[in-house]
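Left out: one protein chain. Kept in place: all the others.
A, B and C label the chains in the order they appear, each numbered from 1.
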Amino acid sequence: MGLSPVLWQFLVKWLHSSSLFPTEASGISPYVDALYFFLVAMTVFGTALVAALLLAFSIRYRREKSPVATHVEGSTLLEATWTIIPLAIFLVAFVWGALLYFRIYNPPANAMNIYVVGKQWMWKAEHPGGQHEINALHVPMGQPVQLTMISQDVFHSLSIPDFRIKREVIPGRYSTVWFEATQPGTYHLFCTQYCGTQHSGMVGEVTVLTPEDYEKWLQQSTSGMSLAQNGERLFSSMGCNSCHNGTAAARGPSLAGVYGSKLTLTDGSQILVDDAYLRDTILNPSKHVTAGFAPIMPTYQGQMSEDGLIDLVEFIKNMQSNYRVQQTLVTAESGEAAPTTPPPGTTETGKP
Amino acid sequence: MDNALASTGLTTQPAPDPHPHETAVHAEHEHVALPQHRHHFETEEQQREAGSFGMWLFLVTEIMFFGGMFFAYLLYRNWYYPAFAAASSQLSVPLGGTNTAILITSGFCMALGVWAAEVRRRKMLVVTLILTTLFGLAFLGIKYDEYHEKYELHHIPGNNFNVSQFVNPAAYGIKEEPLAPDMAQKTQIFFFLYFAMTGMHAVHLIIGIGLLFWLTWRAHRGDFSSGYVAPIENFGLYWHFIDIVWLFLFPLLYLINRHPLH
Amino acid sequence: MAHETIHTDGTQDPMNVTNPEHAQRHIVTPLQYTYVFGTLLLFTGITIGVAYIDLKWANPVIALGIACFQATIGILFFMHVAYQSRLIKITIGVGFFLFLVLVTMTMGDYVSRAWGMW
Partner (left out) sequence: MSAAIGNTIVSLPDQSTAQIPRHNYINNEHGLLSWLLTSDHKRIAILYLISITFFFFIGGAFAGLIRLELLTPQPDLVSSDTYNKFFTMHGIIMIFLFLVPSVPATLGNFLIPIMLGAKDLAFPKINLLSWYLYMIGGTLTLTALVLGGVDTGWTFTTPLSTHYLNTHVITAATAIFVAGFSSIFTGLNFIVTIHRMRCPGMTWFRMPLFVWAHYAASLLMVLGTPVLAIALTLVALERLFGIGVFDPTKGGDPLLFQHLFWFYSHPAVYIMILPGMGVISEVISTFSRKRIFGYTAVAFSSVAIALFGFFVWEHHMFIMGVSSYSALVFSLLTMLVAVPSAIKIFNWTFTLQKGSITFETPMLYAFGFMGLFTIGGLTGIFLGSLGMDIHLTETYFIVAHFHFVMVGGMLMAFLAGIHFWWPKMTGRMYPESLSKLAAVTTFIGFNLTFLPQFILGYLGMPRRYHAYPPEFQVLNVLSTAGATVLGFGYMLPMLYLAWSLKYGAIAGNNPWQATGLEWQIQSPPLMENFIETPVMDHEAYDYEWLANKTRNEVTTVG
C-alpha cells in the first residue's frame, strides 16, 4: 500500500529524534531541568488528582447509583486545604524559580566577554580579539562566557535551548546573559522574539570548543585588529581625543582607567562606569556630565553603528593611560594610525 | 417602590405597565423623550440611578485612558527633566491660565444648567447650555491659537521638528539655559505628550460641544423642563470630567519650571 | 448646609445603610456652585503664582496637591458625588486606585532597574 513508505519514514524519524529534553550542555542546565521535573511532577499530580476524583465521583454517584443528590453546603476545612496546599506548592515554585533566575542572569566575575549585535535578521558576534562571526558563535568549554548584547533595530531574543538560557536583545540598551558550556559540540542559536519577515531565518550555531581548539580558532579567524584597536581608530577619527586626552587643557575628563570607577556627576550623584554607562554617555552626553565639566559634548546618536560603539566601549574599557591617546593626537595630523599595535587576540592596548 | 432593589425586598411586584409586545418594541425604538420612563426599568428612580452609575463607569474608563498618557508623561519627565522644563517654558501661561479660567467658568454654567433642569426652568436651562457651549468654543479657539504658534515654531513633533530654539535660546531672545543637543532632541517627546494629551482633551471637548448643541435644542423643545433631568445631569458629569482632566494638564504641562535656576 | 431635597422614596436613609446602592436625590443650590466656582478660580491663581517661586522639589508637589484639591471639590459638588450613593463613591475610588496601581507598579520597575542585580 502506498502509505507505508511514508509511515516507515515517519517511524524512523520518530526513533531518531524522540528526545523529550534538550541536551544538558551548560553548567546551569541540570538546575533548570531539576525545577522543570519538579513542576512537571506537580502538574501530573494535580491533573491526575482532579481526573481521579472526577472519575471516582462519576462512577460512584452516577444517576443509576445515586438517584437523589444529598445536599452539601460546602466545608471550610476543605476550602482551606485546597487554598493552602496549592499556595504552598506555588510558593516553592516561586522561590526555586527566583533563585534560578538570579543564578542564570548574574555572571561570575571571571566571565570572558563576547559582544553580540542583533539586527534584522542576523546575529553578529564580536570577540574582544576582533574576530567577527555571523550567525555563529564559538566559545571555549569550561569557561564562563558573558554575552553583552544589543539590537540595532527591533527586539530580538537570543536563546540557546541546550544551555537553557535566553535573553531579550533590546534596541538602545545592553542586556547580558552568561553560560558555561560543559561539552563540546554545536548547538542551536535561535531568535525567539518575533522580529519581522525573516524571524525564523535568524538562527545560528553555537560551537563549543575545548580551550586549545578555541585558541586555535581565535588565531585562524582573527581580522587583524582587536575591537579595542578599532575603537582607538574611531576615538581619533571621531575626534574624541581632542577633548578626552588627559592633558591639563582638556575640555573633557580623562578616560584612562575610568572603567569600573565611581564617577561623581555635576548633580552630585555617584555612578558606576560600566559598558551601559559608557555607551549612554556617547549617545546622550548631557544626561550625565562628570563634575567639573561643561555639557558641551555633542551627541553621536545616529553617527555611529552599534559595532562602532562596541569598539569604542571596548577601547575605553581597556584604556590604562592617555599615552597612546596623545600619540594618536600627534599622529592624527599625519593621518596615519597609531604606532605599534600589539598582537591581535589580546585585549590589552597601549602599555604606559 | 425603590425597594425593588433592596436586598431584603421579598414582596411580589407586578411590572408597572406590562405592554403588549408590539408597543413594547416601539417604546424601545423611540428616542428617550417623554414619557422618559423606559419599559424595562421598574421605577424611574431605578432608571436615573442606573444612568448616572453607567456614566460614572464610563468616566472611570476615561480615567484609565488618560492614565496611560499621564504615566508616559511622568516617566519621560523624570528622564529628561531639563528638556521638559525648557520646552514647557515655551508654552504661554497667560493663554493657558485664561483657558483654565474659561473652562472652569463653562463648567460652572453647566452646573447651573443642571440646577435649572432640576427646578424645571426651561429658559434658564437653555441660556446656561448656550453659555457652556460658548465658553467651550472659546477654549478651543485659544487652543487653536497655541497650536498654530507651535506649528510656526516647528515644535510639532515629526520630521520637521526644530530644536534650534532650545540649543541656542539667546538667538531667539529667550532667557533660558541652552540645552545640550542631545537633551534638546528630547523636547520632542515633551511636545508629543503635550499635543497628545491636550489633543485628546480637545477631542473630548469637541464631542461634548456636539452633544451640547443637541441637548440645547431638546432643552429648547422643553424635554427637560418636566423633571426629566438624567441627560443633562449625565452630560454634566462628562463635561465636568473634561474640566478636571484639564485642571491636571495645566500645571503638568505649562508650569514645570517657571523660575529658571541660575 | 441647607438645601432643598426631593424624596422620591419613603425611606429616609441618608447614610444609605440598608441599601448602599441608593441615595436620595439632592439638588445643589446655585449658591454652593458659586462657592465652588470661586474656590476653583482662586486656586488656579494660586497654582500659577506658586509656580514662579522656586521651591525646589516642592513645586510639583504643591502643583499636584492643588490640582487634586480642585479635582476633589469639582467631583464632590459640581458632579454631586458628595450626595451620591456609596456605590458611586466606591466606583470612583476604584478608578483612581487602579490608575495608581498602573503608575506605581510600572514606576517600580523603572526605578529599581537602576539598582542593578544585587
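Here is the rule we go by: a residue touches a chain if its C-beta (ideal position, glycine included) is under 8 Å from a C-beta of that chain, and two chains touch if they have at least 3 such contacts.
On a predicted model such as this, the values are computed, not experimentally measured, just so you know.
S.K.: For the chain that's been dropped from view, list the shown partners it touches.
M.R.: So, taking every chain into account, the missing one touches A, B, C.
S.K.: In the complete assembly, which of A:E64, A:E212 or A:D267 touches the absent chain?
M.R.: A:E64
S.K.: Check the options B:Q188, B:T216 or B:N257 and report the residue that touches the missing chain.
M.R.: Of the candidates B:Q188, B:T216 or B:N257, B:Q188 is in touch with the missing chain.
S.K.: Among A:P30, A:G201 or A:G239, single out the residue that touches the unshown chain.
M.R.: Spelled out, the listed residue whose C-beta touches the missing chain is A:G201.
S.K.: Spell out, residue by residue, where the missing chain touches chain C.
M.R.: 21, 87, 94-95, 98, 101-102, 105-106, 108-113, 115, 117
S.K.: What does the interface between chain A and the hidden chain look like in terms of residue numbers?
M.R.: Interface with the chain not displayed, on the chain A side: 10, 13-14, 16-22, 31-32, 35-36, 39, 42-43, 46-47, 50-51, 53-54, 57-58, 61-64, 66-75, 78-79, 82-83, 86-87, 90-91, 93-94, 96-105, 120, 153-155, 157, 159, 161-162, 164-168, 170-173, 175, 188, 190-201, 203, 284, 301-302.
S.K.: For chain B, which residues reach the chain that was dropped from this view?
M.R.: Within chain B, the residues that touch the unshown chain are 3-5, 7-15, 18-19, 21, 24-25, 28-29, 38-42, 46, 49-50, 53-54, 57-58, 60-69, 71-72, 75-76, 79-80, 156-159, 185-186, 188-189, 192-193, 196.
What we mean here is this: only the chains that are shown with their structure count from here on.
S.K.: For chain A and chain C, what's the span in angstrom between their mean Cα positions?
M.R.: 47
S.K.: Using mean C-alpha positions as chain centres, tell me how far chain B is from chain C in Å, no decimals.
M.R.: Computed value for the inter-centroid distance: 15 Å.
S.K.: For chain B, write out the residues touching at least two other chains, lowest number first.
M.R.: none
S.K.: Multi-chain contacts only, two chains or more: what residues does chain A have there?
M.R.: In chain A, no residue touches at least two other chains, as defined above.
S.K.: Which residues of chain C touch chain B once you look at their complex with the stated criterion?
M.R.: Touch residues, chain C against chain B: 8-9, 11, 18-19, 21-22, 25, 27-30, 33-34, 36-37, 40-41, 44, 47-48, 51-54, 59-60, 63-64, 66-67, 70-71, 74-75, 77-80, 84-85, 87-88, 91-92, 94-96, 98-99, 102-103, 106-107, 110.
S.K.: Could you pull out which chain B residues touch chain C in their complex?
M.R.: Its residues touching chain C are 1-3, 5-8, 44-45, 48-49, 52-53, 56-57, 59-60, 63-64, 67-68, 70-71, 74-75, 93, 97, 100-101, 104-105, 107-108, 110-112, 114-115, 118-119, 233, 236-237, 240-241, 243-244, 247-248, 250-252, 255-259, 261.
S.K.: Inside the complex, what are the residues of chain B that reach chain A?
M.R.: The touching residues are 82, 179-183, 185.
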